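To start, the structure itself, in structure tokens.
Every protein chain except one is present and positioned as in the full complex.
Right after this comes subunit A.
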């Protein structure tokens, strides 16, 4: 049986950082049981010397994250400093203590550290340095015995724990708001087993955080008081009929609240056990094999939801990556765009790229929301991009529509879009509006003109003849095009476009307009919101 205490700290430049490590140690020791003053003093000194060297040599001026894990065994204490610094260059071999009469002012740190503990080990795993110090406890140490080789027994567990913690953080779920898809499972579990409470718990560093709770229980519990922290040590269902009667687990129970416990571990996509689905009750009870099976099924369900949200957030990153990142260089023109999906991913997109003496600009809205629409949106973008290389605007839309018709027909979706080309010298914007109709030109003098739609959306009528129209943007004019999600942010009518047009005339840059819309949409938009603003300076 051992006790583990972990603290994480962000280290930047020496020397102030050393004080951070001091403070960390001061906060950590009270949680480690039965440490003698001498052992604490020795390990404090050795860890400070180690940290000072790690910071000086390993980070090359960049901030690094370091985690200190102290594990207390009955006969020894093992402290591991795990840091994200570049390849460890601290030479721990062959550093002997300078002779006293030489009065050297430096060069004693590593030798001092080695004299204070029995063993110093270094490993590099997955981009982390793990420096492990092992000190035999004073209680079992022979008085005045020299340091002896005592290989660490905890290091593999620490490396696993770091991988586990990283996997958990990558899922991006910690401290997120409650979600019905998880609350549904805990509610069901509570009812199904007829218990006082059910939770989805994630083990995060020193604490347990509940993503979902049905019934009673705190959202955050110290790790050493959480039964789920024991459950994640194994991949099987963990059942304790009477916590208070179990000497090893009694201090994790709560009389009258958590006396019975059953939990099944939850895994990250890489298999790391990041938490557990558990049920608990205020009095001891039995838990049958069949109930274990049901709990496991529910845990699988939670795990699928966890993995789905992880994959969805990856999909969202990819979709945002498809939006134009860089501004095209067009003197006297200022273009900005924003796309805020109502869910993780959406069916809207905007695009622009240089064509001839100007740019092609697209804003499209695929019917529907979510992943299905997002897949079609990405297809539309790709097809339009390649079609834009041939012929004029109408020809490009015609080519794109011909390629997309079969796909749109199969999926039953359609796409509204504005696709146009801007000639940067003349200011002429030649466009096809396919059932979109959400574009305005705000004139320098304050007049707002709506651009009409002349053709149906893509995917509606195979026989459509795509015709282009054009409008001249003079200095001081602004063109704004949006998806219908924008209307919902105002009164739901086309008047919203006039408001945005007026706003665009007042703004000094296009990005100011998109920022204003983004601020208005955040958290409240029921539909995908996309806006592109094109202004001609003057």
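Assume a contact is a pair of C-beta atoms (placed from the backbone, for glycine too) under 8 Å apart; a residue touches a chain by one contact, two chains touch by 3 or more; residues count from 1.
The working rule: contacts and distances are computed from a predicted model.
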{"item": "Chain not present in the shown complex, as UniProt names it (candidates \"FecR protein domain-containing protein\", \"Sulfate adenylyltransferase subunit 2\", \"Anti-sigma factor antagonist\" or \"ABC transporter permease\")", "value": "\"Anti-sigma factor antagonist\""}
{"item": "Contact with the hidden chain (one of A:32, A:71, A:116 or A:221)", "value": "A:116"}
{"item": "Hidden partner interface residues of subunit A, rising order", "value": "14-16, 18-19, 22, 37, 41-42, 44-45, 48-49, 52, 97, 99-101, 103-106, 108-109, 111-112, 115-116"}
